[in-house]
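Of the protein chains in this complex, one is absent; all others appear in place.
As written, the chain order gives the labels A and B, with residue 1 at the start of each chain.
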Amino acid sequence: MSEGIEAVVMPKWGLAMQEGMLAAWLVEEGETVARGQEIAEIETSKIANVFESPAAGVLRRRVAREGETLPVGALLAVLAPASVHEEAIDRFVAEFEARFAEALAARKAEAAPEPATLEAGGRRIRYLEVGEGEGPPVLFLHGFGGDLTSWSLNQEALAGERRTLALDLPGHGGSDKRIARGDLEELAEAVAAFLDTLGLSRVHLVGHSLGGAVALRLALDRPGRVASLTLVAPAGFGEEIADAYLEGFLRERRARKLRPVLEMLVRDPTMIGREMVEEVLRYKRLDGVPEALAKIRESCFGGGRQRILLRDRLAELPMPVQVLWGREDRILPARQAEGLPEGVAVTILEECGHLAHMEKAEACNAALRRFLAGG
Amino acid sequence: MQLSREDLLEAYRRMRLIREFEDAVHEEFAAGNIPGFVHLYAGEEASAVGMCMHLDDRDRIASTHRGHGHCIAKGCDPRAMMLEIFGKREGLCAGKGGSMHIADLEKGMMGANGIVGGGPPLICGAALAAKTLGTGGVAVAFVGDGGSNQGTTLESYNLAKVWNLPAIFVIEDNGYAESTASSWSVGGSQTGRAAGFGMPGVEVDGFDFFAVWEAAREAVERAREGGGPSLLHVRLGRYYGHFEGDACTYRAPDEVERLKAEKDPLVLFRRRVGEAGLLEPTDLDAIDREAREQIARAVSDAKAAGYPTEADLLTDVYASY
Partner (left out) sequence: MPKKSFRQAVNEALRQEMERDPTVVVMGEDVAGGMGAPGEQDAWGGPLGVTKGLMPQFGRERVLDTPISESAFIGAAVGAAATGLRPVAELMFVDFMGVCFDQIFNQAAKFRYMFGGKATTPVVIRTMYGAGFRAASQHSQCLYNIFTHIPGLKVAIPSNAYEAKGLLIQAIRDDDPVMFFEHKAMYDEEAEVPDEPYAIPFGEANLVREGEDVTIVALGRMVNVARDAADRLEGEGISCTVVDLRTTSPLDRETVLETAAETGRVVVVDEAHPRCSVATDIAALIAQEAFESLEAPVRMVTAPHAPVPFSPALEDLYIPSADRIAEAVREVHGHGRR
């Protein structure tokens, strides 16, 4: 910072403006300008306008060239008293631009990553890839009726140190809605095909609810592909399941009727916002979704009980396994986490419902990081 | 003539059924047994039957308010029709349509229409469907001389022509649109209008089954082969009024008598087949008898049958609501 030196930067005209083009300078270097004096013409994709000087002073340096396009906030010119030396102006410009470059990089990083799709095993699979780092990437598998956004509080947190992927299971999100049988084998096959297509030889698998059972199924079938297994309130650990939830989830088409059903998922009902309810409604309207969900429900949870029992095979698994469960889970009772083989790390989260990875995101992320450190 | 013996008997049977049906309805209406409006086709039988002999289940027809004849000619069940006209629950339209809306889409009869000129656009649609789905079917609009002046009819000529539809427009000109003579109300000529729209149009003696049959054959063939629409201007005469209850004072005093005496299509048919030695009078007498009995039974069934109930009032407004 130098005494009396002021930066004149590319203005932001409107929320959408990202950059502008300096069409013409209206003043010369060395001219004295008054505050509000028109000093340049700037064009954006929406408008062209004269730019008024934000301050009074001597225009010592025209940094931007005519015709140059610069991002909002970039240095256009420098105002300073005539007494300030040229070197001081140089220094100011260099420092400003260095700082600005950092800020710009940070701004770009903030722009939300978008999901992509690929063809795997004859199916379209939508997935979101965020982050990079050493070691096997983390693959997140959501639960029944959910999608990859289920992991929004977890993926982001881990993306700083690790490559993470979250996918939409068949029948869900933006993935192919065609379901043949709806059993765990079919779903696990789809995930395996996804891994093959991306060339992922080994991943840390994280699965929630039905996604947990799918993860376990995959780990049992292809143990070499799974570096570690984190199961959050997984299915497949007992017979009991809240059939009323499944019934309600499939049946209700109106927001006011669906809301109490979704509230069963969490301990604190205020967590279920209007937008979430609306998103579920919109998902359920997509062609093929009711059929897909019905098939999966029938295969895995037909007759109001879990038809998939995998807990007895946990001991077979060579990789580290941990289980996280909310104490107040009303969909799959937390007592299903009891009596597991010794090697399985179990964490019961207090004051927590079925969506443990959302309700207690920090605790879950910490547990996950511990496992990643191990592998 | 390429009509087989069976065809000839069938043609006569249909015409006779129509005549018996309409005469019976005339009687029952006069006796106060039939609600609403009826418009009778007696005297015009050759037109409906001459055309419909060429049609099968792929084909569709639309009619006017004077629809009983077309309905029978297309193969609809006269008993169910009679029940419908009496407003009974087991009627062809469950008692919901009546004489003016008598229809059976399963038989390709898209309905008598209470709106003059309602049929031709519908027939353009049926022809479009046949063409798009490749069924080989044709669609026939029966239009009165009155309906021939309606905008919908003329627009349909144009649409059928520019879309090259397998459609046929049969203008049944009985000389009167209600009480107004067609000789006055129709500007130009029916065939001239057809030519104006670029479509073939022919004059047909509507009292002569064989003349209608021949003209229809050509039109149907043309349509089936992708040759586009045609028009038949069929001149004929109705025995009864525009509607039942019409005093018909606009007609000449002996007009109907002379029609019946000289231009009865059934009598003319008999004479032709007799002279050509194609059928025996006894064949036709048997048909006369059977038809009379069939219609008599239909009337007594209609009288005995039950009406729809309140539970039927709101059914079939929508497929689902």
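We adopt the following convention: a residue touches a chain if its C-beta (ideal position, glycine included) is under 8 Å from a C-beta of that chain, and two chains touch if they have at least 3 such contacts.
All figures in this text were calculated on a predicted structure; none of them were measured in a lab.
When the omitted chain is restored, the residue from B:189, B:300 or B:315 that touches it is B:315. When the full complex is taken into account, the listed residue touching the unshown chain is B:103, out of B:38, B:73 or B:103. Within the entire complex, the positions of subunit A that touch the omitted partner chain are 174, 177, 253-256, 274, 282, 285-288. Along subunit B, the points of touch with the absent chain fall at residues 60, 62, 91-97, 101, 103-106, 110-111, 113-115, 118, 120-126, 128-130, 132-133, 135, 139, 151-152, 155-156, 158-159, 162-163, 315-321.
The working rule: only the chains that are shown with their structure count from here on.
In whole angstrom, the spacing between the mean C-alpha positions of subunit A and subunit B is 70.
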